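Removed: one protein chain of the complex. Kept in place: all other protein chains.
Right after this comes chain A.
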Amino acid sequence: MTATALIRLSLTDFRSYEACALELDGRPVWLAGPNGAGKTNLLEAVSFLIPGRGLRGSGLAEVGRRMPGEKVGRAWAVSALVRAGDDEVRLGTGVEQPGAARRIVRVDGEPAPPGRLAEHVRQVWLTPAQDRLFLEGAADRRRFFDRLVFAAEPQHAAHVAAYEKSMRERMRLLTDGPADPAWLDALEARLAEAGTLMAEARARTLAALAAEIGTRGERPFPQARLSLTGDWERMAGEGVDFAEIEARLAKALAAARERDGAAGRALTGPHRGDLSVIHAEKDRAAAECSTGEQKALILNLVLAQAARLARAEGQPAPLLLLDEVAAHLDSRRRAALFDEIEALGLQAFLTGTDEMLFEGLAGRAQGFRAETSGLASIG
């Protein structure tokens, strides 16, 4: 097997783990155990092997293990040996001081900026926090979709960060009273540039995902029709020229200053975009489908992105983190999920409260039982 996989993972003072080391063989990994036994913590540790704030979106200081009486989390570390083909690379990350807010990263022992991690590991994940994705506000769906974009194009995160910073700067100027128009022009130029890059990246991922879903044939997961409802993503999807979108976005922002200032937020731009998902067979919006169907729709998106990234030449194959996913699926879909993971040849990390959920993976995966005392291998 040549796909990117963690073959050793060790945690130090990370959440509930004082010290934990796992030897892995590249096959999928499942973790079973009661609530609070540390299953999600392990997935979170894996999620720190890419840039960002992990799958819980936590502050770095919260992640360190804290004993009663300790005010801040301890210095923590996650280290992994990553195998890709015949190559191995050692990644390490963590904080050096208790409560520190700056994360350090090492690649083969050398200090490196966090962005370097994306050259070695990519990830897509699905967590219970996303269960209500179609019922909650657009912000959650945007964040979910941006994660999928980021897995394919790591620089998307930098564009989103530049956009959000410029947007906060512009809002401050608009709400603080008479603002220098040239200063606003300058900020809106930044917004238009970063915003167009964002919209184009989203449109690219959407087109690729739609194509992927369309060609995947008979599977027991509901087919989804996807669209991005924001004006700017739609323009990008229709192939409007970069400079044209950028100019129109800058113009729209300049025209909206007074309105945005009164509203206290920017009313146009890619930060307002939304993802629309239609259950294709039923021709119904995802929000109108049952909870189980919604979960299966999201899972299908995540699997489609994983399949796409797994084929990408010259880039690390993604790790698939599926937290409490198996329990939501009926046995037919669960079996199909396991078959698909195996067919993709990806290292997936799955959690569930009951070992029985993973019976279908017997012989095809490594299983661990999570207990308050630590992890025990069960073959």
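What to note about this one:
One rule holds for everything that comes next: a residue touches a chain if its C-beta (ideal position, glycine included) is under 8 Å from a C-beta of that chain, and two chains touch if they have at least 3 such contacts; residues count from 1.
The working rule: contacts and distances are computed from a predicted model.
This complex has a chain not shown, and the name its UniProt record holds, of "Phenylacetate-CoA oxygenase subunit PaaJ", "Recombination protein RecR", "Carbohydrate ABC transporter permease" or "histidine kinase", is "Recombination protein RecR". When the whole complex is considered, the residue among A:95, A:187 or A:365 that touches the unshown chain is A:187. When you scan A:8, A:53, A:106 or A:165 for touch with the missing chain, the hit is A:165.
Residues of chain A that touch the chain left out of view are 115, 153-155, 158, 162, 165-166, 168-170, 172-173, 176, 180, 182-183, 185-187, 189-190.
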